[in-house]
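Read through the structure below, which is laid out as structure tokens, and then see the notes.
In this view, the complex is presented without one of its protein chains, the others remaining in place.
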Amino acid sequence: MRRTPAELVGARPEPGHTIDFDGRPIPALPGQTIAAALWAEGILAWRTTRVNGRPRGAFCGIGACYDCLATVNGQASQRTCLLPAEPGTTVTTQEGHGRADLAV
Amino acid sequence: MPTSPSERPAPYDLAVIGAGPAGLAAAVTAAELGLRCVLLDAGPRPGGQYYRHPAPGLGAAHPERLHHGWSAFTGLTGRLAASTVTHLTEHHVWTAEQGDTWRLHATVGAGSTGSAVVEAKAVLLATGAYERQLPFPGWTLPGVVTAGGAQAMLKAGLVLPGRRIVVAGSGPLLLAAASSLVSAGAGVPAVVEAGNYLGYARGLGTLAANPAKLVEGAGHGARLLRGKVRLRRSSAVVEAHGTDRVTGVTVARLDAEWRPVPGTERRIDCDALAVGHGLLPQIELATELGAETVLTADRTVALKVDDGLRTSLPGLWAAGETCGVGGADLAIAEGELAARVIAGAPVPTALRRRRDRRRAFAGLMAAAHRPGPGWTDWLRPDTDVCRCEEVSVAAVREAVEELGATDSRTVKLLTRAGMGWCQGRMCGPAVACLSGSSELRPDSRPLSCPVPLAQLADGS
Partner (left out) sequence: MSKRSPHDVLVIGAGVVGAACAYYAARAGLAVTVIDRGPVAGGTTGAGEGNLLVSDKEPGPELDLALLSTGLWQTIAEQLGEQIEYEAKGGLVVASAEAGMTALRAFAAEQAKAGVVSTEIPGDRLAELEPHLAPGLAGGFHYSQDAQVQPALAAAHLLRASGASVRLGETVTAIRTGPSGEVLGVTTDRGRIDAPAVINAAGTWGGDLAALAGVALPVLPRRGFVLVTEPLPRIVRHKVYAADYVADVASGSAALQTSAVVEGTPAGPVLIGASRERVGFDRTLSVEVLQRLAANAAALFPVLRTVAVQRAYRGFRPYLPDHLPAIGADPRVPGLYHACGHEGAGIGLAPATGLLIARQLTGERPELDLTPFRADRFDEAAA
């Protein structure tokens, strides 16, 4: 059995909760970012690009690259590597700019 | 919220931007010397990227196991808690206005939901650095992450991008990242370093004067040995494979100019790749005001500062990575030194020596990890250079070879490379290199981060 990151730092997290990712419940721990909760479930992509429709997820992990954008609680282009995965947070895979509703 | 003139508070003596090692050291030192000091930082907790650590809710009993020099950090946060420093978390300063006093405009909250204006008589820029990336085929696949990003997500969120993670690129961060990943249970089949480390040998005197650095390196080495990690020097990941996520990489040996040597390719299976080529100083708040810059030994642009860490702009100081990347110990020394100069306090000789020694070591490391010009040989015409705008190598080359672009700015105008959300942070070095421009200028980034239009509109 390999060690986990939580075991390494002797983590005793407060009770967890779930967030909603494309209609699927994802466990999250208090203080984790959305990107971290998704990684913990083995999910690496939650956006498709504007030009070629390619999958993307967290890249820089510190809010600099904007690759981890997703629609969070209905708001497009949110940096999931910064936003906390709070109870009830709804994350939707973002297609392109995520603002298709505005098109005229 | 913006305050009306009648209720505008008196300006702070000093605003420190960035609560990493340099900013923390500066803020607590300045406050202890009697200055009214405000510390603004984009993150929710102090520490910056280097001392990034789990949120309290994760209940980490031993955060120090993911860090080197954790006690230095707890020392600083202890002083911060006991100080008069006003610490404004989740405040991302998007521009600094220079007038009779400085006016720092910030967008507030991880989702940029609020805004603030902070006034101060002096400003210290301690905004740190972000990772330098060089593109390669497949680098946009999910599962390819930055080495610093893998570390950041591990340190703060206690998560890993995969179970079998190749670490690649160049620079001392790679060993630190690989060591953390192994400690946290990941398999690391290889650390692929483009440099050959021989550069260090030229400055053994400097190395001997920085014993802490040797110990730190030895610690990483021991952990990597236990984790059966293979270090491949003078090598690079020249392609990441996979369709919707990375399933393996091709590693090739590099010649002295970083050109892949044909016939040396070897495939390594993995489910994640952590990659980076050192760090780039984050200095746009100063360069947009015209602050002078210097070129570092690893070809990054840093702020030019004098002995007292004054930039070329009156009232603006810089410390840590903004003056050239050099690590946490150097940043702490510079933060303290700058604060003393700003406060008009004497600078102890020992502090100055400590700083000068570490600065010299930083120069040595930078020289050893300077990217070679041959790296562009591993690109293919359809490799995306700009991740945000999905601009290919072919498009950039057309702009340069056929449309009259001779620098990054013109490549950007003609291809949109660098015009997307990250404002060229990820593609900047590659575009500069492909543009063939001989001089390296600071990237233009009038807004340091995106600002909700409503915040601008309501500020008038």
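All chains are identified by letter, namely A and B, in their written order; residue positions are counted from 1 within each chain.
Criterion: a residue touches a chain if its C-beta (ideal position, glycine included) is under 8 Å from a C-beta of that chain, and two chains touch if they have at least 3 such contacts.
Everything numeric in this text was worked out from a predicted model, so none of it was measured.
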Checklist line | Contacting the left-out chain in the complete assembly, out of B:74, B:113 or B:406 | finding: B:406
Next item on the list: Determine which one of A:4, A:77 or A:93 touches the chain that has been left out.
Entry: A:77
Notebook entry, point to check: For the full complex, which residue in B:47, B:420 or B:442 touches the chain that was left out?
Noted result: B:420
Check: So that we can see where the missing chain sits, which residues of chain B does it touch?
Finding: 95, 97-98, 103, 105, 112, 288-290, 389, 399, 402-407, 409-410, 413-414, 416, 419-421, 423, 444-447, 450-454, 456-460
Next item on the list: Name every residue on chain A in touch with the hidden partner chain.
Entry: 50, 77, 96-97, 99-100, 102-104
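The criterion applied here is as follows: only the chains that are shown with their structure count from here on.
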Checklist line | Residue ranges of chain A touching chain B (in the complex, touch as defined) | finding: 2-14, 29-33, 35-37, 39-40, 44-45, 49-52, 54-67, 69, 72, 75, 77-79, 81-84
Item checked: Footprint of chain A on chain B - complex, ascending -> 42, 49, 52, 54-63, 65-66, 110-111, 130-131, 140, 142-146, 148-154, 156-161, 183-185, 244-245, 387-390, 420-422, 425-426
